[in-house]
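A single protein chain has been removed from this complex, and every other one stays in its place.
Labels run A and B following the written order; every chain starts at residue 1.
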Amino acid sequence: MNTNPTTTVMENDDDVAAPVLLSPLALTWRKFKRHRIAYISLYVVGLIYLMAIFGEFLTTSDIHKTSTRRAFAPPMGIHLFAPNEDGSSRFQLHAKGLKLEIDKVAMRRVFAEDEEKIIPLGFFVKGYEYKVLGLFSSNTHFFGPVNPRDTVFLMGADRLGRDIMSRIIIGTRVSMSIGLVGVIVSLFIGVTLGGISGFFGGWVDNLIQRLIEFIRSIPTIPLWMGLAAAIPLSWPPLKTYFVVTLIVSMIGWTSLAREVRGKFLSLRYEDFIIAARLDGLSNMEVIRKHMVPSFSSHIIASLTLAVPLMILAETSLSFLGVGLQPPVVSWGTLLKEAQNVRTIIEAPWLLIAPATMIVVAVLALNFLGDGLRDAADPHAH
Amino acid sequence: MMGFCLRRILYMIPTLFLVSIVTFVIIQLPPGDYLDSLAADMGESGSDNTAVIETLRQQYGLGQPMYVQYYKWMKGILLYGNFGISFEKNVLVTDLIWDRLGWTFGISILTLLFIWITALPIGIYSAVRKYSFGDYTATFFGFIGLAVPNFLLALLMMYISFKYFGQSVGGLVSPEYIGEPWTYAKFIDLLKHIWMPIVVVGTSGAAALIRIMRANLLDELYRPYVATARAKGMSEFQLLMKYPVRVALNPFISTIGWILPSLVSGEIIVAVVMNLPTTGPLLLRALLVQDMYLAGSLILIVSLLTVIGTLISDLLLAWIDPRIRYQ
Partner (left out) sequence: MQPTPMPTDSMAPDIAKAEGLPLLEIAGLKTQFFTDDGIVKAVNGVDLSIYSNRTLCVLGESGCGKSILARSILRIVDAPGRITDGSIVYRAADGRTVDLAAARHGSRELRSIRGNDIAMIFQEPMSSLGPITRIGKQITETILLHQKISKAEARETAIELLDKVGIPKPTERFEAYPFELSGGMRQRAMIAMALSCRPRLLIADEPTTALDVTTQAQILDLIDELKEELEMGVMLITHDLGVVAEVAEDVAVMYMGKVVEKSDVYSIFENPQHPYTRALLESVPRIGVTKRDRLPAIRGMVPHPLATPSGCSFRTRCDSYMPSVCDKHQPALVEHEGSQVACFLHSRETADD
């Protein structure tokens, strides 16, 4: 009781160097880095967002360029050595052209590799014109056919003969940004309502809880289907995009609000919060200086985990044909092309290529969020 | 406990009221109605049926203010159990939906059981043996489960079973049993089919619950009361089950509240892909052709049953955690 020495400030003759103490943020970061998969995922997510920003630079052909002769063209392999005329071979990245043949037995057309036609490939080649960040024009592409008139289908073509890989790259923009915008919307609503609910309690809490309960108890897919089906087909793509984002963010905020509320409720009677109040801090100050910092890491982790949910939501809706509509290119609208088993068996790349992309993006975001949450976990040793 | 139950049930009433309004607004949102698309169809076939359309419009009360339509619809439901008619099929909605709703909820509940049976032990194992090989494996599969949307999983499984087993999957029973009376053979055939939607719908939920259980348990594992139990001389397994797991179960159970809606959602979208005779395809079709009473009734009942599911999970929670019922 009274044996705790009150430390009177005296000359410090302590000759023992105190160990360097890391700030909480640095500690979290160190713990995060130890979670290898999460750490790698950070870079993967970064790369995917870079891809979303500089999409056109990475594409090999214009995503709207159709070619009926190339409908359902299979993925082309990249070959390293091209034969010279004299029979020797030289190093030249290239793909082989395709020719149409008729399979007499199955009575349908099939593509075969045309050994004669060589499509040379290279880095930083000239291609179709596009705008970087919507600001300045360029026609340089990272990788593609050296001759701009050639087309190459590294991941195959769809039923209109459009390049799947380019479409996936461009689709990244819509799909990934829906996740991001949706999360910002839900962060705003969730933290505000959750905070109010948890901090003030009483009837306000009750009202907000009923609202959340209401929204959560409606199965999302039928609700979204209903809402999304109400979007007139005549709307401009941008408007549809924002409405879909709003619909999608309707899930995110409720769980976030619940989490924030829970934290507020459990923190409300913690000693350090009561102490802060007794020190005369206003409600806002208590929230800002003491409560939010004590759970912000959890919020960041939850946000990261909400992004993939929204990406999946958009994908599901667009897949059903009630979300984004073509010609908008998103991973969901790409998957819509692979809606029945027959098509998939005919052209599996229609399913596999965008599906892989979705899984990679969602996995990376999940690992990242999980790593962040683990790093922020105060109980973890 | 009685008081708590009563209060929770009373809270449900405004929720249900809101559900009905929102549902109604949603189905009214699209401009035009079914008769417009009917008229357009008729117009295409060259016949002029304005008079017929008008009669129909009068009969269904379409074109009246929304609240009048809502009132009529609700009155029919509450007093006569009449959910209106399906314009497209020209039959009572009630004749169409019960069978399909039954399947949707049957599959959803089976899926819930599947999720519990898999998620609980794996989640506990993952937390107790944190950062072990098993934990990483469970976590990895969990993440895959989360990352693959269930319609994609459905497509993949159908593709695989078609390509490698030469088997066309879809539906709940083989075509030869459709419409046949129930026999043992048909039941076995059902089992052969039904596991696939259950696994497909349940994977993401199971993955999520594994993570929740792991996180909850990790929160509890280092609490002082665990040391107390250890100091009593209980074995690790005993004390794990009696203390931290029981406490961690509390938030775990509350997840039923949200997992049920998401299962129903999942079932609906998977049903579209796998062509199951459940709510999914019916709802999608109804929404696309603006068969509003059918779509509205489906959303309404599905939501209603989910709200009841949530209620049950809340009551269960109060039964398990005494701190809640004394609040």
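Definition applied: a residue touches a chain if its C-beta (ideal position, glycine included) is under 8 Å from a C-beta of that chain, and two chains touch if they have at least 3 such contacts.
The structure presented is a predicted model; accordingly, all values stated were derived computationally and were not measured.
Asker: If the hidden chain were put back, which of B:17, B:71, B:182 or B:222 would touch it?
Answerer: B:222
Asker: I'm checking contacts with the chain that's been left out. Which of B:95, B:180 or B:236 qualifies?
Answerer: Per the contact definition at the top, the residue touching the missing chain is B:236.
Asker: Of the residues B:28, B:82, B:161 or B:250, I need the one that contacts the missing chain.
Answerer: Within the whole complex, the residue contacting the unshown chain is B:250.
Asker: Which residues does subunit B use to touch the chain missing from this display?
Answerer: Residues of subunit B in contact with the hidden chain: 222-225, 227-236, 242-243, 246-247, 250, 320-323, 326.
Everything that follows uses one rule, which is that only the chains that are shown with their structure count from here on.
Asker: Can you list the residues on subunit B that touch subunit A in the complex?
Answerer: 11, 14-15, 18-19, 22-23, 26-27, 29-31, 139, 143-144, 146-149, 151-152, 155-156, 158-159, 162-163, 168, 170, 211, 215, 218-219, 221-222, 257-258, 261-262, 264-266, 268-269, 272-273, 279, 283-284, 287-288, 295, 298-299, 302-303, 306-307, 310
Asker: Okay, in this complex, where on subunit A does subunit B touch?
Answerer: Within the complex, subunit A contacts subunit B at residues 210, 213-214, 216-223, 225-227, 229-230, 232, 255, 308, 312, 315-316, 319-322, 335, 338-339, 341, 344-345, 348, 351, 355, 358-359, 362-363, 366-367, 370, 373, 377, 379-381.
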